[in-house]
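One protein chain is absent from this view; the other protein chains keep their places.
So that you can tell them apart, the chains are marked A and B in the order they are listed, and the count of residues begins at 1 in each.
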Amino acid sequence: MGTRNYRRKTSHSEHGPGDGGRTGSWRVERPVLNTSLCIPCKRKTEACFMCWLFCPEIVISRTIPPTVNLEYCKGCGICAEECPTKAITMVDEATFSDEDKE
Amino acid sequence: MHIIENGNVAAALGVKLCRASVIAAYPITPQTPVTERLSEYVESGEMNAEYIPVESEHSALAVCIAASSAGARVFTATSANGLLYMHEQVQWAAGARLPIVMCVVNRAVGAPWNVWNDQQDSISQRDTGWIQMYCSDHQQIIDSVIKAYWLAEKVSVPIMVCYDGYILSHTYMPFDVPDQKKVDAFLPPFQPDYALNTEEPANLNTVTLPDVRIDVHGELAHGYMEIRYLLHEEMRTALAVAGDAEKRFAKIFGRGGDPYLEPYLCDDAEYVAVGLGSLTYQLRVSVDALRKEGIKVGVMGVRFYRPFPDVAIANALKGKKGVIVFEKALSYGYEGALVSDLKSALYEHLAGTGALPVVQNFIAGIGGREIHTHDLTQNLRAATQGRVAKDPVWIGLKL
Partner (left out) sequence: MNKEFIEIRWHGRGGQGAITAAKIVAGAAFVSGYPGVVMAPSFGTERRGAPVMTSLKISKEKIYDLSPIEKPDIIVVLDHLLLNEADITHGLKPGGIIVLNTPKAFESYSAENYRFATADVTAISVEAGLPHGMVNTGIIGVLARIIDFAGMDILIKGIEDEFRTRKPEKNSLAAKIAFERTVTGV
């Protein structure tokens, strides 16, 4: 399986999506953003981004609006907890239809 | 009374029944539930014991050494890197001749990091002077803990009761929980020859010279070499004492058998698979399948790994065409640990007699790699049809 080089002899992993599998499937709740409360959205400028900063899995983008990569978001809820304006709410996965669900 | 519980609970119940009075342990997967359960028994008053939380496994065994030296019946448990962390104390406890009982819930050692089952952890401690017992099911776990305390206190040698992490520790099956009165009849309170006390103060295990010396009473005191020799000698006589333990246990609890080996269909077998722990039970399914094909094969579990029951093993395997040793550990740079010891025993007792079997070695399940029964069967079948390889064969490798 592959070329033999030093890394084959050691357990070596680098950061990047997917090494832990499709962790989005673990979600029981997903974060939903209310852009009318989101500071960078309202100000149309780079600001806050606490959700991006605190997300342990780096699945929230530092964009306006911030977006969540649902392939890997595990639904931990830290973004909702940390958002200073409570713009993010955690919503039961079951309410999203099968087409929405990846 | 039969209950359905997991192997860790079986171990904890055994310790409770033995009335251990000091428990010091540090959590590590997959051992953690043992110590959690014991802490619950102490908290509820079901156990009259001191539970001492420590910050590491090294300290856990250090506390046990101290408490045992003061005359308490002690217990600790660990796995893998936890066992390695206390290795210095493991050596110490044996040299100090303390009857400590420790459960080792077998798990792979780092690096790389791995929480799943193999036996490298306890196998790597085989030379320390601890007695090692391996269990194949939950009944054996609880019974072995009870037998271990009796044996350890009789011969003053610490004992590791080993059982497979996850496969036994976290799997539920029925087993009988012995009656407390019967355990009390089997295992009297701990009576050490000497326990630290203020009336007879002493220094234990201070610098001990290469040579003998005259002590404070004018008598000849042993040097380091004698102390160490006596540990080895008593470990060898412990084989017979283990036989006594088995008989005594059978008399009181109504179950028992061979103290050293657990054979299945070996009497008329031409080929015998050998192993330690739950793997030998899984091999029974392979043996049954191959017997249906007309191959005369059996499987034998080794219950005591140290002291090594060389005579029993040589007698059991005398005249067999082949012995196939399946292991979940090895001595890196050579071959499996059990196969080396087994070949040595066969050579010692059977060389030149014409009854020396061909021995083969399979390594399986390293780091918890799933062991499929059909792979075991396939490899065992191949081994009965001719020597597969001189070197160990790793089953299920995906290079």
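Rule of thumb we're sticking to: contacts are C-beta pairs under 8 Å (C-beta built on N, C-alpha and C of every residue); 3 or more make two chains touch, one makes a residue touch a chain.
Source: prediction; values computed, not measured.
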- Task: May I ask you to name the displayed chains that the omitted chain touches in the full complex?
- Result: A, B
- From B:V115, B:V241, B:L265 or B:I295, the answer for touching the chain not displayed is B:V115
- Of the residues B:Q282, B:Q360 or B:T384, which one touches the chain left out of the display? B:Q282
- Residues in chain A touching the chain absent from view: 25-28, 74-75, 93-94, 98, 101
- Considering the whole complex rather than only what is displayed, give the residues of chain B touching the chain that is not shown. 2, 4, 29-30, 115-117, 166-168, 170-174, 278, 281-282, 284-285, 368, 370-373
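Following the convention adopted for this analysis, only the chains that are shown with their structure count from here on.
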- Message: Taking the mean of the CA coordinates per chain, how far is chain A from chain B in Å?
- Response: 47
